[in-house]
Structures are given as structure tokens and as C-alpha cells.
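As you look at this complex, bear in mind that one protein chain is not there, while each of the others sits in place.
Chain nomenclature is as follows: A and B, assigned in order of appearance, with residue numbering initiated at 1 for each chain independently.
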Amino acid sequence: MNYAQHVLTHLRKDLRLEWRTKDSINGMLFFALLVVVVLAMAFDPASFPSMTRQISGGLLWVALLFAAMTALNQSWARETNNSVLDAHRLSAAPASALFIGKALANFLFVTAVEVVLAPIFTVFYNLQPLGQTWKLLVILPLGTWALVVNGTFFAALSLRTRNRETLLPLVLLPITMPALLAMIQATTAVLTGEFEPTLWIKVLVAYVIIFTTACVLLFQTVLSAD
Amino acid sequence: MAIWKDMPTATVAKPDERAPARAAIRPGQGTSATADAPAAVELQRVSRLYGSFVALREITLKLAAGSSVVMLGENGAGKSTLLKVIAGLQSPSYGQVTVFGEEPRDQRGTVAYMSHATMLYDELTGMENLTYFAGLHGGSVPSGGSRRAHLRERAAHALTEVGLDPANTRRVGEYSQGMRQRASLARVLLSEPDLLLLDEPFSNLDVGSAHSMITRLLAYVAEPAQSGLARTLLLTTHQAELAQPLARSTLTLSGGRLVALLETGKAAASRTSAPMQTGAD
Partner (left out) sequence: MPKWAQGWLGLTVIVLTYGFYQAMAAPREATMGNLYRVFFYHLPHAILSFVFPYLNLAASLLYLFWRKRNVERAAAADAFALASAEVTVLYATIGLATGMLWGRAAWGIWWAWDARMTTYLLLWLLYVCYLLVRSFSSTGQTAMISAVLAIFAAIDVPICFMSIRWWRTQHPAAVFGGGANSGIDPSMAPAVLWNMAAWAMWGAFLVGMRYAIERRRQQASNAEALGILNDDAAMAVLTHSLKEVR
């Protein structure tokens, strides 16, 4: 039984649970859609195409961030419902595999939301990117993983606190600020075509590597606490 | 039935009487263990506080490998807390806990804990749940065989042993209380733990189901553990007479204190592995 098999076992379980309940994806999708609509009312994107290109990257990520937050708070509820988490804490399987499995599941959920949201966003905001659009295929997954890996970790951390729903955004937002900056900048670079996103993609890669490592190393500590 | 010689009384926790507050439960003559058999569980002056509420008060206790202990006490006596502390799910506020000579958290996988909560996913079927946990516990996969088939086989075996049908497609959330508890027991026994900690396993069960669960537990405890030591069982219950066959020793908690420790006779005589009605061993 190796590590990858453990990760796959957890991932398969999370996907199956989501398939049966559809708790996260439906909520996230609708929430993201609402944020996009509300922001459209605030900025009137259709009339000012160049301004829209400037701010769309930020708007898209803000919508995704808030949507992901609703799902992240729920993602550990599955484990705490019947105290399944206690079974995990007593299991000999590596704790970080549980974490990676869940982070991957959340990553897939948020990616699914992006796949649906991206065309809607383009249509609603009358968006015509001027840069190399294919680079978004690198930026979106990297940015999503950066949000999700820390989000999953801090959601687990806030299980041990009072008012955990409030706590997650309070912790997640400051910690992901550099990643948010990088993904917004990179997306804006692609949409406006005014500068190269390369530097920001590098920042994202560095951020993702550093924080994934930190999460994996510290997860056992968080899980085994009372 | 004899009161243990240096049995601690209700005054265990009084600071001036700390010295004799120590007792050992030794396994019955039926097992190979000797008087100084390795301790499965050892607690040294363990206390646990929740704020200003004292759940456990200076408990010193040693359970030899192979003991089979029933813990009694009214609600709030600290039974559940004691089990959680031994499982390593909660750390003691003061004192030392060792399980097989190590920190409880270093014994993950050899200890299993069952409580009121099923520790199963409501949205999955019994079989899916058990296959998942079989995958986590790993164990050796016979060479040549498919890993997935092997896990399913183990899960099906565990379910059959507690009298549940592996082909049942109902989700655990739709199970009756009794079925949930059996599924929960199947999950606990699946990992073949050396130390079993059961919190009220017979509550909400009718007498027949409880008896078959007891039969299954007796059979399980009778088999030797992977480590070569005898398997150890510690359970809490309100139904003392029901758990009688499992009680080679009885331990009573009151107000977080260990107040009585009785050797209730040689349960070993009745420890013949009778299969449950629906499954074979």
C-alpha cells in the first residue's frame, strides 16, 4: 500500500460523496454566478471594453475565491459528521494523504466551476482577450491549487476553533495575498496583452511549491490535536 | 468474585494517599501471559479537565495484554473520556498514558475505537465504507491478486461476520440504529486491532443483537493478535449483566475517579469462538 494509493483512495471517496450529495459544486457555481452578476452591476463591463480587460482578472478571481470559500468550509464537515475524522486519527495511513486527497478533490470541484464560469464570464463581460489565451490554461490551475491547498489546510485548522466559518476567510485571505496578487496580475497580463505574465507564473509556481510542502509537513500535527 | 487486594478506594486522588493508588489487572489463567505480561494500557495519575470540570481524576491503572474489561459508571463518570484518552483522541491534562509501551499516537492502527458516532459516511453504502477503510488499513495484498478485489473481499467478510449483507445497496444513513452499530463494529474489527476500545456498544440494541455482538467479540478476543500478544478489550456499558460474558474484570468509575476494580471470574471458560448466526468465522 503506497502513498499514491492512499491519496487515490481518499480522492475517490471524496468524489463519490460529492457525486451523491452535490453539496459543494452546486453551491459554489451559483455563488460564483451571483458574484459575477453583482460585480457587473457595479462596473457596467459591456460599455467599457478596455476597462473591463483591466479589471476582469481581479473580478474573476474574487468570484472564485469567495465561491471556493463556501465549499472549503464544507469540505471537512463530511469528516466530522459522524466523527469519521476520529477514525482517520486512529488509522495508520499517512495523514497527509488524507489532506492531499481532499485538496485534490476540492481542486477538481473548483476547476469544474471554472469550466462552467469561464464562458459565462466571457459572454456577460463581453471580454476579448488581447494576450495569449492559452497561458490561462497554466494560470488557472496554478491559481486554483494555490487557493485550494491553503484553504483545505486552514479549514482543517479551524475545526479546532470556535466560529470556524468566520475564521477561514480571516486566515486564508492574508496568507494567500501574494498568490492572489500573482494570479490576478498574470490573468490581467493575458487579458490586456500589455505585459508578459511569465514573472507572475513563476511567483505562483514558487508559492504553490512552498505552501504545499508546508501543508503536507504540518498536517499530521493539525490532525492529531485534540 | 473477589475484591482486588490493593484496590484503590474513592480516596485515590487525595494527594496524601497517592502511593498505593495503583492496581494491575492480570489476565486469567487461560492465556499464556504471566503476571508480568507486557501492559497493553498503562495510566499513571491521569487527569483530564474541561475548563473547571474534572472528567478524570488521577487515574492509575494497568491493563495487561489479554485482559477483557468492562467499565461501569453512571453518566458523566468519565468513562468515555477515559476511552478517548487511551485511544489518543484526547491528551490527558496531567499524567502519562502508554499503550503497548508507547504514546497512544504512536500506536495508530493497532488501537480501534468505537463510539456512539458510527465513524462511517452516511452517503456511502456499508460495502463502500468498509472497502474504503480496508484500503486505509492496508495490510498485505496477496501477490498476483488484484488489490481492489482483495479489499472488497475483506470488507465483505467483515460485514458478513456482523450479520450484514455486503450486497445491500442502502446507504449507511438509511440504516436502522442496530445495523449502524453492527456496521460500526465491522469497521472496528476490520483493522484487526490489538486493543479494542468500545464506548457503549450495546446501547440501542435488542437483546438478541447484543448477544450476537458479544459472541463476535468473544471470538475476536480469543484469537491471538498480530504482535503475538493476546488481544485486549475495554468497553463501557450501562447493561452490566448483558456484558457479563466479556467481563473478566470490572472497573467502576464515579465522578472521574476509579472507585472499584473487581475480578469477575474466569470468563475464559466461555471463550469458545462461536460464530454469529449469519456468518462463519
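Quick note on the criterion: a contact is a pair of C-beta atoms (placed from the backbone, for glycine too) under 8 Å apart; a residue touches a chain by one contact, two chains touch by 3 or more.
The shown structure was predicted, so the numbers you read here are calculated from the model rather than taken from an experiment.
Trainee: In the whole complex, not just what's shown, which of A:Phe43, A:Phe124 or A:Phe195 touches the removed chain?
Mentor: A:Phe195
Trainee: For the full complex, which residue in B:Arg57, B:Lys79 or B:Arg152 touches the chain that was left out?
Mentor: From the options B:Arg57, B:Lys79 or B:Arg152, the contact with the absent chain belongs to B:Arg57.
Trainee: Considering the entire assembly, which residues of chain A contact the chain that has been omitted?
Mentor: So the residues of chain A touching the unseen chain are 150, 157, 160-163, 166-167, 170-171, 174-175, 177-178, 181-182, 185, 195, 199, 203, 206-207, 210-211, 214, 218, 221-222, 225-226.
Trainee: Suppose we count only contacts with the excluded chain; which residues of chain B make the list?
Mentor: Missing-chain contacts on chain B: residues 13-15, 47, 49, 51-52, 54, 57-58, 93-94, 103.
One rule holds for everything that comes next: only the chains that are shown with their structure count from here on.
Trainee: Could you work out how far the Cα centre of chain A sits from that of chain B, in whole Å?
Mentor: That gives a centre separation of 40 Å.
Trainee: For chain A, which residues count as touching chain B in their complex?
Mentor: Spelled out, the residues of chain A in touch with chain B are 1, 5-6, 9, 13, 16-17, 20-21, 78, 81-84, 86-93, 224, 226.
Trainee: Would you mind writing out the residues of chain B in touch with chain A in their complex?
Mentor: Going by the criterion above, the answer is residues 87-91, 105, 108-113, 115, 117-124, 128, 132-133, 135-139, 141, 147, 171, 187, 191.
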